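The other protein chains are all here in position, but one chain of the complex has been omitted.
Take a look at subunit A:
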């Protein structure tokens, strides 16, 4: 069963800008799906249409087989959305923000209070339940939006850059939480600018650019397409030029630092042997960029 099915979705804004030019997309039930794209590619418009925040120009959107036009209530009930920007009442307490959202989904007060407690505990905000939401830190505000989106137990959770501006520790804990939610059966669609986040969490990926899907595949298949890895090496002695090793493209970044393009067919062992033969000791090694980042740039440029 598909959690989300989009057919020929188009959106043209009043000023004539075509944000979506006929998007087709399917997300399987239970998937952890990444939707990536550069700024202005159409991600937020697409998510806005699915979440009923933006009117589409044409096309079909079905959520768990419920048409968003003709079976609106059932379709909307399946969706929980965490937008990019803070959009809760900043004068309400955290508890009220989540409780009110439960009410909008028709959950009776008593049950809504239980669900609110459960969701606030899940995002580790229970201690802040009586705090006015504007007093929360940036990371807490994002977690509050996630709690709010989960209060009606949606089958499809859409997260639009949920970890933007959040420190590493909180980001990691949010990753764990999202993985846990996904394990429990909730389909997740994630947009993010942190490509290592998409690589770590998501099983399938779509890349959107200029209002069109330019790539859609399983994450491992996409990463498998990479033929070359780029590494940065710190070396033990000063160099005046980049060593020439057949098959490897090497550049001297600074006296004690090299940047190497390593073809997968050759690997790292041979590189280390060749460097060692030239009395160049490798002190440390790191990826130049995230692997997905390299592919992403290739696809959108």
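Structural remarks
FYI, a contact is a pair of C-beta atoms (placed from the backbone, for glycine too) under 8 Å apart; a residue touches a chain by one contact, two chains touch by 3 or more; residues count from 1.
As a convention for this text, contacts and distances are computed from a predicted model.
One chain of this complex is left out of the view, and of "Cell division protein FtsX", "Transport permease protein", "Flavodoxin-like protein" or "Fumarate reductase subunit D", the protein name its UniProt record gives is "Transport permease protein". Listed residues A:105, A:175 or A:272: the one in touch with the omitted chain is A:105. Among the residues A:64, A:88 or A:194, only A:88 touches the chain that is left out of the figure. Remark: the residues of subunit A touching the chain excluded from display are 13, 45, 48, 51-55, 72-74, 76-77, 79, 81, 83, 85-90, 96, 100-101, 103-109, 148.
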